[in-house]
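Here is subunit A:
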Amino acid sequence: MTPLLEVKNLTKVFGGLTAVGDLTFHVDRGEIVGLIGPNGAGKTTCFNLLAGAMTPTSGSVHFKGEDVTGRKSHQMCKLGLTRTFQVVQPFPDITALENVMIGAFVRHGSTGAAERKAREVLDVVGIAHKADTLGRDLTLMELKRLEIGKGLATEPDLLLLDEVAAGLTPVEIDDILTLVRRLNSEGMTFLVVEHVMKVIMNLSHRIVVLNFGSQIAEGTPAEISKNPAVLDAYLGEEEYVA
Partner candidate 1 sequence: MLRVENVSVQYSAFKALHGVSIKVEQGQIVSIVGANGAGKSTLINTVSGLLRPTEGSITLDGVELTTMSAHDIVRHGVVQVPEGRKLFPDMTVHENLLVGGSHKRARAGRDEALTQVYDLFPKLLEREKQSARTLSGGEQQMLAIGRAMMSQPTILMMDEPSLGLAPIVVQSIFSVIQELRNRGLTVLLVEQNIRHSLQISDYAYVLETGTVALEGTGAAVLADEHTKAAYIGSPTGAETH
Partner candidate 2 sequence: GETTTTTTAAGTTDTTAAGTTETTAAMVDSVKIASLYPVTGDLAKLGEENVQGLKLAIEEINAAGGIKSMGGAMLELVEADSQGKPDVAISEVERLVQQEEVTAIIGTYQSSVAIPSTQAAEKLKTPFIVSMAVADTITERDFKYTFRICPKADWYAKDQVELLKDLKDLIGLDVKKVALLHEDTDFGESTATGQKKYLEEAGMEMVMEVAYPAAKADLTTEVSKIKAANPDVVLTVTYLNDSILIAQAREKLGMKQLFFDAAGGTIDPEFVARLGAGAEGILTEMEYTKYAAGAEVLNDKFSAAYGRDITGNGAYAYQAGYLIADALERAGSADREAVREALATTSMPTGPTMVLPTAVLEFGPDGQNMSAPLFVVQIQDGELIPVWPAEYAGAEIRIPE
């Protein structure tokens, strides 16, 4: 079976700087794959390339067996690949419900259907009670949930999560973990970027480690946490348990 997402020799050069260089990896249907690496390793850039926010300098991206290299964000979204943002990006002047509805409109033409879908999603991410609150008035935790909800509303096959746990307390992180696991068990595939090891080590079936834009390691959480190259470039001396 072809993988859901297949990245081959993906490269992105900014001016003289190679942010992503010759990156090859894949994500299978139903997997949760972690993508880690030092600051500036190229993780967000990689997301931008996958989600169509940027065009790669070279290399290819295949999604559901189709070559999607160079497609625009909105096209990728319609194909079933949606991303969240490292820095939460709500629509501040409309309500949480309407924020999510905009995503729901990808699959639903009528306002009524989109609204029903949006309410369902708000319920799933646990902020149904905030449906009528303006985007600008939500707390960070709520915004992080909204960010996931906006992604979910587009009914993706693959959801890219960029540091959704950053800035949350460990307990709040647990909530997010539970949510992602549940969605995964219902069949959704995830590619997760995160510096919070608790999230990465607990969620990922497989981890891809980047440094200077290219892959330096790949394996299960247990393997990665012992990999000397990863320890040296990223994790440091401390112990991480999966």
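The candidates came about this way: all candidates are chains of the complex that A comes from, given by their letters.
The criterion applied here is as follows: a residue touches a chain if its C-beta (ideal position, glycine included) is under 8 Å from a C-beta of that chain, and two chains touch if they have at least 3 such contacts; residues count from 1.
Everything numeric in this text was worked out from a predicted model, so none of it was measured.
Candidate 1 is the partner touching subunit A in this complex, chosen from 1 or 2. Interface residues of subunit A, counted against candidate 1 in their complex, comprise 37-40, 86, 139-141, 163, 166-174, 177, 195-199, 201-202, 233-238, 240-241.
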